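Note that one protein chain of the assembly has been removed; the remaining protein chains are unaltered in position.
As written, the chains take the letters A and B, and residue 1 is the first residue of each chain.
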Amino acid sequence: MSPDRRESRRQPRSGAVFEGRSVPKGRRRLRGWSWMLAPALGFFLAFWLLPFVRLIVMGAGPDNNTGIAGYWMVLTHEQYLSSLMSTLLLSIAVSVSAVLIAGFCGYFLARHQFPGKSWLLSMLTFPLAFPGVVVGFLVIMLGGRQGALAQLSLWATGERWTFAYSLTGLFVGYLYFSIPRVIMTVMAACEKMDTSLEEAARSLGANTRQVVVDVIIPAIRPALISTGAICFATSMGAFGTVFTLGTRINVVPIAIYGEFTNYANFAMAAALSVILGLVTWISLFFARRLSGEYVGGGA
Amino acid sequence: MATNIVRNENSNRPATAPISLRLRHCGRTFPGTRGSHAPHVALQPLDLDVEPGETLVLLGPSGCGKTTTLRIISGLEQPDIGGQVWFGEEDVTQLPIEKRDVGMVFQNYALFPNMNVEANIAYGLRIRGLSPDDIRRRVGEMVDMVHLNGLERRPVHELSGGQKQRVALARALAVRPRVLLFDEPLAALDAKLRDRLRVDIGQLLRSLGITSVYVTHDQAEAMALGDRIAVMENGRIAQLGTPREIYHHPGSAFVADFIGSVNRLEIKGAEEGQLMVAGGRLSVARYHGASVLYCRPEDIEVCPVTQAAITGRVLQTFFLGQSQRLFVDTGAETPLQVESPSREQWLPGQTIGLSIAEEALFSIADAQ
Partner (left out) sequence: MTTASVRRNGRRGMFYWQLAFTLLICLFMIVPVVMSVTAGLTENYFVGLSSGLTTRWLVEVWNLYAQSIWLSIYLALSCLGVTLVLGIPAAYGLLKSQKRWASLVEELLLMPVAVPGLATALALLLAYGGFRGFRSSWLFILVGHVLFTLPFMIRPVLAVMQSINVVKLEEAASSLGARPVQRFLSVVLPNCTSGILAGALMVLTLSVGEFNITWMLHTPLTKTLPVGLADSYASMRLEVGSAYTLIFLMMILPFLIVVQWLGQVMTRKASARVS
């Protein structure tokens, strides 16, 4: 017993000694190089931080119609609250569905080898680079008046079924650009997973379902949560898709766009932007923390 | 459901009589990877019998097929068509690992990071549907057995390597497996800890009397733990025997060389009970005409040149603490290795005499 204990105690201490010796010397010599950050930081301060601070201040300004402070309007007025809620619910629905669907596919692809797999994978992840506008157009291709579904239903029932120009279309579009991301993350997490964990569980009698529940999901849970949070943030802030599908869908980015361009109601636009930015930033921060701590590497 | 009930009875049983383990014609061929590669034969079809309660060690260099054999026994790998795995009187060839009732200890511990020490040990019992009271009692026994008292609630990532492997051992033993399987369990530990845990595992195996198969590439581990050792090479068993047999009567040059060091003495001629070798002549009473004889370094003794059977010049000495290793040039192709007590001191260039007892000489069937 005692040798084991000693071993476990020895390791951290020796590490600390090493750091204590090497860091101060290195830091003194290296600090001189931090100025190389200056150009990027300067650019960021001038073109992002400063404008954004102004935006935060403007958000507290009076609304054009009522004169009530922007932030207060967002939190109290039905019109803004409902668009905030529908955006939140839509984004949650998208990220949960994407994690379920793509988590399943990603696990399957990570665990099986079969001819044509690399092609399948390329096709599944290729849409990762599509901008929101293109995704919106692809949704129209699927569910618009000339879309695949409309043609199918016309042939089958004589009616044109469409879903593109509604929240459903938006849901499909956001699912479309979330799936490739989740598949890549889940595959990476599965491949990084120690296969002997699964073997150990099976040697103890666990069946497939028990292995999935007790070993695999706990092992890839950080990756699932962090990728879900990224999907959530992306869906909250996405503008291109909904812009293509039509500006009648009531989500926050459209509300911001409308307040700004149609009514020149800068305080409201600013307040909505800041609140939206806060929500996406928090969820992404959370995602990075999770993946940084458990999975390693960046989000 | 039905299997579940049977399972409960199984794991509640007191440690029943150990079973035997038999492999019949078990080979394993992996299909060639993309392109020109031919199928890779990881394991030639082999038969293997492990007696009830015996510990069999599979020993060999990496890629010799020992791990594949273990995985076939565990059910993680299927033997090629025609292979059979028998646990006692039951043919388990088609059973997946989760139905075989084996305990497995992995090189990298494979502890579930989302569970603490207790939960890891309890996992197999939970799967078998034991009552919470039974689980608690059994986990307690296991914790005592592997001396982990006080660490039950620890998350596993806070444990040292040695502690982790104890947890893994307890987890495998908790389900009272029919067969216990070890896949290089000590390879990831440092030398001192390895020696300690080896002693502990040895005691456990002896006292529990579970039929066990232990894979390692470390000959010291194999000697200490194995009732019998199967030395493997290129996907086949090169020799199977007790540690003593393997060490003192190696069946092939490969085995002789893999287990300990060995000296090769070429016989240049024989006359009147004397064998001519490089550096002198050996007196032997019985000689069967082998062209090469072998002996271990510790069986060669340094003696005064006047009484020596062989003389040679010291090339190099390595001080090892408990003994020293001399490399002696006798005029043969490779120098003789001699293990001598560490208090005597020899200098490179010095001429010394060597004597070898007749019973220390052995020949090997397959050597030319």
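Rule of thumb we're sticking to: contacts are C-beta pairs under 8 Å (C-beta built on N, C-alpha and C of every residue); 3 or more make two chains touch, one makes a residue touch a chain.
What you see is a predicted model; the values in this text were computed from it and never measured.
Contact between subunit A and the absent chain runs through residues 26-27, 30-31, 33-41, 43-44, 47-52, 54-55, 58, 101-102, 104-105, 108-109, 112, 114, 120, 122-124, 126-127, 129-134, 136-142, 146, 148, 176, 179-180, 233, 236-240, 243-244, 253, 256-257, 260, 266, 269-270, 273-274, 276-277, 280-281, 284-285, 297-298.
Rule of thumb we're sticking to: only the chains that are shown with their structure count from here on.
Within the complex, the subunit A residues that touch subunit B are 1, 3-5, 7-8, 11, 194, 196-197, 199-207, 210, 214-215, 218-219.
Of all residues in subunit B, those touching subunit A in their complex are 7, 74, 76, 96-104, 106-108, 110-114, 123-124, 127-128, 147, 158-163, 166, 168, 171-172, 175, 181, 190, 192-193, 196.
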